[in-house]
Structure formats: structure tokens, C-alpha cells
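Can you keep this structure in mind? I'll have questions shortly.
Here the complex is missing one protein chain, while the rest keep their positions.
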Amino acid sequence: MANKKLKPDPANLDVEQTTVMQGGMPKALGIRVTSLTRRKVTGEMPVTPMHMNVNGRVNGGAIMAFADVLGALGAVANRPKGYRGGTIESKTNFFAAGIGPVLSAVSIPLHVGRTTSVWQTTIKNADGSMVAMVTQTQISVPAKD
Amino acid sequence: MANKKLKPDPANLDVEQTTVMQGGMPKALGIRVTSLTRRKVTGEMPVTPMHMNVNGRVNGGAIMAFADVLGALGAVANRPKGYRGGTIESKTNFFAAGIGPVLSAVSIPLHVGRTTSVWQTTIKNADGSMVAMVTQTQISVPAKD
Amino acid sequence: MANKKLKPDPANLDVEQTTVMQGGMPKALGIRVTSLTRRKVTGEMPVTPMHMNVNGRVNGGAIMAFADVLGALGAVANRPKGYRGGTIESKTNFFAAGIGPVLSAVSIPLHVGRTTSVWQTTIKNADGSMVAMVTQTQISVPAKD
Partner (left out) sequence: MANKKLKPDPANLDVEQTTVMQGGMPKALGIRVTSLTRRKVTGEMPVTPMHMNVNGRVNGGAIMAFADVLGALGAVANRPKGYRGGTIESKTNFFAAGIGPVLSAVSIPLHVGRTTSVWQTTIKNADGSMVAMVTQTQISVPAKD
């Protein structure tokens, strides 16, 4: 279901203006988006006491929330004007402890179709070790529906 | 791979004492555990501006973090002394907008084995509508490994 | 995204006539559908040498294929005339060895919306032990798109 007619809204590439980044969670978690195109989104999240379990490792929920922000930004960047949507499913595999002091993430689309897009986000520690991989499906539907 | 010999550590049923609840994220998100047994964990999470996207709906990451706390508590409750572990994978399906004003969740084990347990957490709005379902695998290994 | 206007096509409740059951895999695997409504699908799959690994246990792929048939039937049963679709994602957790001699499965919808439906299928051995749980998202779009 390739999107043959509808073009993405250019305004959706403005990171600061996207509704995604104006939500409470990106701010609370200190998530920063370092680049945004329709084929790649990158970002960083600091590791503070709020992000950590008692063993000093980053909480799994914080990692999934981090990835969700980047995947959502990618989906929004590909969304035509007059469309809305959201995450409909998300799958995470955890590989190693998140230790920081900053986590970095790269999100790329595995598929961009008319109704759905699928984003794969890789989260790494500062030393380059892979912490987790998140695969998500984002849906887009006409806003008037 | 049923656990025939090892018994869960009774101390792991003390919600306040578990390492899970002493982490930063449960506190930051205001998660409260309302009951904890080895076969069922229930909890609540208030919906404040920190939890919300700009459309007033609960952020997907906050929902996944909420479920992760409950699933982890269930896994810990079944863990023998001298064992450690964590979430190795988590799958979420989102069904309806989280609106609160409080989200409630129930986590039950689909499987409790020697090495892994699988927890299914259902998150609902105050009106009973189902927001999301999360299925997670938790691993347990000897702490000395 | 509740479907307020479109009604499911009654013809889609005719098991033998559905395109799902006319495919090669249900026949090859010997899958039989024992009941079909818009809120529940049940079926059986015999365990023959074709289904088994060398240890005598049912192959995971056969189990996932079995569940996919039932989830697809449920999605089709809720699909309006003039719509088409398919499985867009599927998640399986395996709990115990499939030993048969017949596996039974029950598939129920966790969500039925306008664009997507989510089906959860539980597969059991003849002795009632749970072999696997499969959660799938099925999409529906206008056939002319």
C-alpha cells in the first residue's frame, strides 16, 4: 500500500513544533532529538536518578518511552496534512543493561505505507553497546474519521 | 521447565521493600501497587500533565513503563533467593486512548517456569475501557552467574 | 476508531467459503475450524509427522500457522463487503511443548476497530496444557485502494 498521491506535510519535520515533543514525557525524561528526516531520526536521553533502577541501570520503561518518541516523530514526519495517528503496537528486545551516562538512539523505517509505517529503533550506551531494539507500527488515518 | 525445587523468596512479596519500587521511574510516574501475590499484581497510575501528550491522552511510553513495573514485581515475587533477572522482551498492543484520570492495571502470569516467566498486563481507563495489553518475558538466573 | 457505519458481510461467516480456508496451508496442515462467530473462532490441528520436530514435539512454525488461520478468519468475519486485508504483525509466546495428538485453539478479539482488529489465540494440548499464545493485528482497507 504505497502512498502514491499524498505528500508528507513539510511542517512535520520541525522537531520543536511537532506535537510529539510538546508532550509531558519527552520533557520529563530529558529526551533530545538530534536529527530528523523522513528516513532517520536520532536522539539522546540522559541517565539521571529518575531513569534508574536501584542497581544503577536504566529502567526498561524509560527505554521504551525513549524509543516511542523517536518512532512517533518518524511516523509524523511522513504523515500528510489532515491525517492523525499513533503507535498501535510496540515490541522491545532488551540485550544489555542501560548504563549511560547518555543513551543514544537511531530510528529508521522498515516500511512506510499509506496506512501504516513500521519503525525500528536501536538504543545504545555511550560505549556503543546495544541496550535494546524496539520495533513499532504506527498508523495514519484521516483526521475527520 | 517447571521449578520443582526452588521456592520463591517470601521477602519478595513486600511491595515497598522490593528493589523494583525503589527505582526512580515508579516514583516519577506516581505508580502505586494496590495488591501483590505470585499470581496477580494490580496497580494504579495517575494521569498528570507529565503523563500526557498535547492531545490530553496518556503517552504510550508512560503506559509501557507502568506495565513494566507490574510485570517485574510479579516476576520478582516468584524469584528464589539468590536469583536475579529482568525483562528480556515486551510487546504492547494499544487499543484506545488513555484518558484517566487514573489508569488501573492488572498483571497475571501466563507462564511461570524455572528460567522465564511471562506476564500479561491489561491497562484500563477509569471507565473500564481497555487502553492496552502488554505481554512480557522476564528471566531469572542465579545471581552469581 | 469504532466502526459506526459499516456492517460485516454475513457471507464472511461461512467457513468453507472463506478465502482463508481455500488456501494451501490450512489444507496441508489439516486445520479444521470447529466454530466461527465474530467474537470467537475455534479450531483443531492434528499432530502428524509433518507437524513434528525430531523430538516428537510440534514445530513452532506449524503452531504459528495454525493461529494465523484462526485470527484471519476472525478478522474476515468482521470485515465489511468491499474490504480486504491481512495480518500486519503477529507475536507468539511459547510455553510448553505441543504434543497433541490434536492441538485445539481459541481465538478472540481484543479489539475490533474500523481499520484494525487484534486477535488473541490460545493453543492447547489435548490434556489442556497451554502450548502458546499468539496476538495478531489484522488490517482492513477498502479493496479499491
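Note that the chains are named A, B and C in the order they appear, and that numbering of residues resets to 1 at the start of each chain.
The rule is simple: a contact is a pair of C-beta atoms (placed from the backbone, for glycine too) under 8 Å apart; a residue touches a chain by one contact, two chains touch by 3 or more.
For clarity, every value in this text was computed on a predicted model and none was experimentally measured.
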Hidden-chain contact residue, picked from the options C:L36, C:V69 or C:L103: C:V69
Touch with the omitted chain, as defined above, among A:V76, A:L103 or A:V118: A:V118
In subunit C, positions touching the absent partner: 19-20, 22-25, 27-29, 48-55, 59-62, 64-69, 72, 86-94
Positions on subunit A where the hidden chain makes contact: 91, 93, 95-96, 110-111, 113, 118, 130, 133, 135, 137
Touching residues (missing chain, whole complex) on subunit B: 1, 88-89, 91, 114-116, 137, 139, 141, 145
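Following the convention adopted for this analysis, only the chains that are shown with their structure count from here on.
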Separation of mean Cα positions, subunit C and subunit B [Å, integer]: 28
CA centroid of subunit A to CA centroid of subunit C, Å: 31
Subunit C, residues touching no fewer than two other chains: 91, 137
